[in-house]
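Excluded from the complex is one protein chain; the other protein chains are retained at their positions.
Chain nomenclature is as follows: A, B and C, assigned in order of appearance, with residue numbering initiated at 1 for each chain independently.
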Amino acid sequence: MENINKVLGDTVKKSIKIAYIGGGSKQWARTFMSDLAISEGLDGEVWLYDIDKVSAERNKKIGDLIAKNPQSIAKFKYIVAEKLADALTGATFVIISILPGTFEQMRSDVHAPEKYGIYQSVGDTVGPGGILRAMRTVPIYEDFARAIEKHCPQAWVLNLTNPMSICTKTLYDIFPKIKAFGCCHEIFHTQELLVIALRDILGINAEREKIYTDACGINHFTWITHARYQDIDLLEVLPKFIDKYYEEGYFEQKGFDRFAFKTNPFAYGNKLKFNLFRKYGVLPAAGDRHLAEFFNNTWFLKDLDTVKEWQFNCTTVDYRINQMNELICETIEMSEGKKAFPIKKSDEECVALLKAILGFEKIVSNVNLPNRGQMLDLPLGAVVETNCVFTNDSVEPVVSRPLPSEVNNLVLRNCINIETTYEGIKARDLDKIFHAFVNQPLCSTLSLDNARNLFNQMVSNTKEYLKPYFVL
Amino acid sequence: MENINKVLGDTVKKSIKIAYIGGGSKQWARTFMSDLAISEGLDGEVWLYDIDKVSAERNKKIGDLIAKNPQSIAKFKYIVAEKLADALTGATFVIISILPGTFEQMRSDVHAPEKYGIYQSVGDTVGPGGILRAMRTVPIYEDFARAIEKHCPQAWVLNLTNPMSICTKTLYDIFPKIKAFGCCHEIFHTQELLVIALRDILGINAEREKIYTDACGINHFTWITHARYQDIDLLEVLPKFIDKYYEEGYFEQKGFDRFAFKTNPFAYGNKLKFNLFRKYGVLPAAGDRHLAEFFNNTWFLKDLDTVKEWQFNCTTVDYRINQMNELICETIEMSEGKKAFPIKKSDEECVALLKAILGFEKIVSNVNLPNRGQMLDLPLGAVVETNCVFTNDSVEPVVSRPLPSEVNNLVLRNCINIETTYEGIKARDLDKIFHAFVNQPLCSTLSLDNARNLFNQMVSNTKEYLKPYFVL
Amino acid sequence: MENINKVLGDTVKKSIKIAYIGGGSKQWARTFMSDLAISEGLDGEVWLYDIDKVSAERNKKIGDLIAKNPQSIAKFKYIVAEKLADALTGATFVIISILPGTFEQMRSDVHAPEKYGIYQSVGDTVGPGGILRAMRTVPIYEDFARAIEKHCPQAWVLNLTNPMSICTKTLYDIFPKIKAFGCCHEIFHTQELLVIALRDILGINAEREKIYTDACGINHFTWITHARYQDIDLLEVLPKFIDKYYEEGYFEQKGFDRFAFKTNPFAYGNKLKFNLFRKYGVLPAAGDRHLAEFFNNTWFLKDLDTVKEWQFNCTTVDYRINQMNELICETIEMSEGKKAFPIKKSDEECVALLKAILGFEKIVSNVNLPNRGQMLDLPLGAVVETNCVFTNDSVEPVVSRPLPSEVNNLVLRNCINIETTYEGIKARDLDKIFHAFVNQPLCSTLSLDNARNLFNQMVSNTKEYLKPYFVL
Partner (left out) sequence: MENINKVLGDTVKKSIKIAYIGGGSKQWARTFMSDLAISEGLDGEVWLYDIDKVSAERNKKIGDLIAKNPQSIAKFKYIVAEKLADALTGATFVIISILPGTFEQMRSDVHAPEKYGIYQSVGDTVGPGGILRAMRTVPIYEDFARAIEKHCPQAWVLNLTNPMSICTKTLYDIFPKIKAFGCCHEIFHTQELLVIALRDILGINAEREKIYTDACGINHFTWITHARYQDIDLLEVLPKFIDKYYEEGYFEQKGFDRFAFKTNPFAYGNKLKFNLFRKYGVLPAAGDRHLAEFFNNTWFLKDLDTVKEWQFNCTTVDYRINQMNELICETIEMSEGKKAFPIKKSDEECVALLKAILGFEKIVSNVNLPNRGQMLDLPLGAVVETNCVFTNDSVEPVVSRPLPSEVNNLVLRNCINIETTYEGIKARDLDKIFHAFVNQPLCSTLSLDNARNLFNQMVSNTKEYLKPYFVL
């Protein structure tokens, strides 16, 4: 990082430039701008770059309104970038949060496999949908990596896009000296669940930030091997909580009812998580909708009845489209000042991580990085999610406790599938990608022929987007 | 090895003691005795130990007849051992070839899963049958390892029993300094196929022993990455051969018609092997019946029609019983001198390997050993099958060429399942064994509940044999 | 850890039992008791066990006086343990700080090699003295490990004894599930030096605790690869500081003059450290007296003139004896209340680490642990010193940045020597120990015969202590 201090000494303001690539989910961008506004010790510029320039302009308007809000401590200027290079040049941080392709392409990712009896609860990480989405995303990330190497090689890059592992892999493979990591908030919810269990079972109130967990695995398939509040072992508290709520379910997320999973297609009752904890003695740390996709489809995603039994949902793309439209409307209202946007600290950690990197504090949090010793049971170089220490210009992984061998096997299978997917996309080799496709646990019930037909169909459905990169 | 030379110098006779544990398949024992009889430079004793003493006595009679045969060069004395210790004490070599449990238990291994739509072509290596067979076998091998450590720690141990990998693993885990390896003849048939292709396509006659292959993987799931006759690359010859015979099939084994697979349940048309070679560019080196069991059951073992389409067979236990009864009759006739047993060199390599270890020659052949560098993409310590150099008191693995990553992933998944199976059996932990069970590719279409029910059923079916070792 | 809370909730007092084995350097025990007295949230008992019971009793008296001091927040009871088992049973923490053997034996360690031209500046870590000291220490630590496994397997064990690496290695080798780490304050001084450079060159005042370093290596031979204050790269500030003070030297330790090294045999001018930083671009993080012993003796310890040139000292054992006597007098005076002992926070981190383990906070600090991924360029299982995250019942290593290969080579050579030393002592095999001895960089100028003579002499000098363990 270049010198970014206005005045030296302890009272310095760090003046930073943030390049914000893509709109993120609409909600996420606002949350970030709000968290940024109330963080002490910072000012600077946020350059917004989006291939959908209208969207960037809306975010700028909201950003400007936030900056004018008297609650704002950190004064940031919001600028819409004409070109990627403009956003990147001189950036201290780069945040990437894109949607690769359209909702129609996502519709193919999520729903095309249903004709073959393959149901997906999310469809953006692994499984058929994850593979196709990776095929659209990796080539874009190759360009991002090259642009970052050229315009801001010292910048820290936060990736928020899914598929998380393969995006992060691409950045490091193309530009090995990049300072990048992949951020995901899934583990926070599981920590929240532990907070609830602690209160419910022992009557102790704790803040999520005071819970210490050691989790490891790959993104959306991480496992908590150690969880403590002070000197209380939370994994010993959990069984009682599970016994109490196993049957009727418990959705933990702040701002939601524990039965929210009965009506909200993004919610879940944690039954799957509870079941896996009982089975393996370590606690999966992602939402049940994500977890289900890493197992043979006969386990939790056999059909919609099975899904219902396990108390989670398969989010349809129609639902996503409606939700996005509502968010856009809300964004427009906010950007035009018609709807208030309350500034308050969110549950996200991104701004806190930025500040730690700037040297304000030390944080230990879970992020995605290439494996260089933190999980010796997975291949070196594969992107894994573990605790990392965030501090002065430094994000260093913590060596994680080993997973039970039967859990490691589950993780490893998916991890190597991701490696093979990446190799295939990098080489623009459809056959190699297909090998990873047919080995997906979600494709367990497919015959070879059906798997090939489905793959071809999904490639064909999204060929407009793939054509510039692949010989189809 | 102790000094075994009767007279020093080049004309020495090596006088060895062989402990032969179990009867092997009836046929195999005779073949071995015959090969032994015509090998130069050896004499000594063969101690036969079998819990079915009658069987050992029959083999002794055949051995005695062979020894009297004027064609015999090496004079061996055959002795039935009362106790395992008697057979082992002072042994130069130990050969282990047992059938763990009864045919009724094998019937459960092979056929019980059919109720759940799981078909197995062999059922003794991986899949539900492989796991249950391992549960019966490992405890016995723990005893063998301890007995060898006690009575003949310097002896070389040849394992012929399936499941090969886990038997070999047990021996090394219990007695780490053991000099053991696992022998399997599967690769020889694939080499024979290459001989045929060479003649068929290029008109060149070659002996199998002159074919050089580099194969690696795990037992019954090995892959040829390099195959040469002189300076001819056989993997470049193969595609033409495959194009020619893909549709109608080609069974390669000496003494059989190429269409034998249409009538013989142990034969196969190599279509599966051809298909995999086309897909991955490396040639699987086991019989199609074995290969099929390492993939999701939807690929090649979906149902009996699919199996037929792929030109192999699911061997029933009834067929095995009939076959065994015929062999026993034949054995009795031979042991009573009613049926002649022709002495001739077989296609097996065991006697040649023994002689190499005794310092007569150098051989490079494929066997199973714990991984200590020969396959860096698989876990160290796991039992892998690669080329090894056999020579003076020495069996050392050759570092194998790397497999394509998509093939390595297939092998790795099965390899780690075997590791988990072993850990579970060692710990007598049925839950851990079940984790390996449900992760079998052959169990891909099972729901969690069905998998558990099937596992419990198979354990229950074989409980008489398991009871001394497991808390059921 | 057992439940140690008196009252649940945030206002809980943790009631702990500390077993304090050995007297440590007299000074260190007092410092620890003082730090303990002023730490919030704790109370409990400190059991003092020392084979020199008089020394334990003196420490108890000082402890009692501290406890009575109105400044004390944490009330601890001090108890002299009759037996090791009494101290350990039920302990939350075990602190081990022993002097293995007598000063006469240390005299042999340090001075016997001088007859062969081998000078040692400390003589307790590596080099001839380090080896002999290890021979005396490892057998005692074997007993400690067994006793901890028996009496308090859940306790956290802080080792303070040198040779640090081999003591920590012994604990883990004998009792693999032990929760132990080795603590050393050497890096703190180097951090202090960075604070001074920051002030001197840029005029910025910083506290040492706010400096973030990534250091790695083996104890007393660690290297800082990254050092930041906020967003300032301290390794870029350092060269100017070095240029300014290279010739006249700079001793950094708080409470000392920068020229202290001219009169105090424990002090040093950092010239060696400066020189190595210029050479390798990474900053050695131990005192120069320690560093010198890891290189060929021709580099920095050729003779006393060379030592003087490099502005450090070889501490004589006579000096140590005098110093110890003074400390004992002072201790007696303090224990009798004749001399005041001021209670104030020291520079040591032990109490802070204890509190972090109890769940009060998160700390990132450098300690010694077996390598399980944190330094992939050193052997797994060897004890290495890296950053670790200390928090709720958890001490987990952070993966360190790689060292330049030429530095890694220097560290590796010493690291493997320590491994070989340990193997030799464990096997009570004097020949194997000698192989490690003669390969010490400090023995570079010894012929084989002289090395053997020296080794034999040093063994003979200390034979009273070694006899119970070795066949001499």
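FYI, contacts are C-beta pairs under 8 Å (C-beta built on N, C-alpha and C of every residue); 3 or more make two chains touch, one makes a residue touch a chain.
Quantities reported herein were computed from a predicted structural model and do not represent experimental measurements.
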Neighbouring shown chains of the undisplayed chain, as defined at the top: B, C
Chain not shown: contacting residue from C:246, C:259, C:299 or C:469: C:299
Residue among C:216, C:307, C:446 or C:459 that touches the chain left out of view: C:446
Touch with the omitted chain, as defined above, among B:188, B:229, B:422 or B:437: B:229
Listed residues B:219, B:270, B:400 or B:414, member touching the removed chain: B:400
Hidden partner chain, residues of chain B it touches: 1, 3-5, 8-10, 12, 14, 202-205, 212, 214, 226, 228-233, 358-360, 362, 364, 372-376, 380, 387, 389, 391-394, 396-401
Where the unshown chain meets chain C, residue by residue: 279-280, 296, 298-299, 302, 306, 405-406, 408-410, 412-413, 416-417, 419-420, 423, 431-432, 435-436, 439, 444-448
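Simple rule for what comes next: only the chains that are shown with their structure count from here on.
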Chains touching both chain A and chain C, listed by label: none
Chain located farthest away, centre of chain B as origin (C-alpha): C
Averaged-CA centre spacing for the pair chain C and chain B, given as whole angstrom: 56
Gap in Å, rounded to a whole number, between the CA centres of chain B and chain A: 47
Shared interface positions of chain C, touching two or more other chains: none
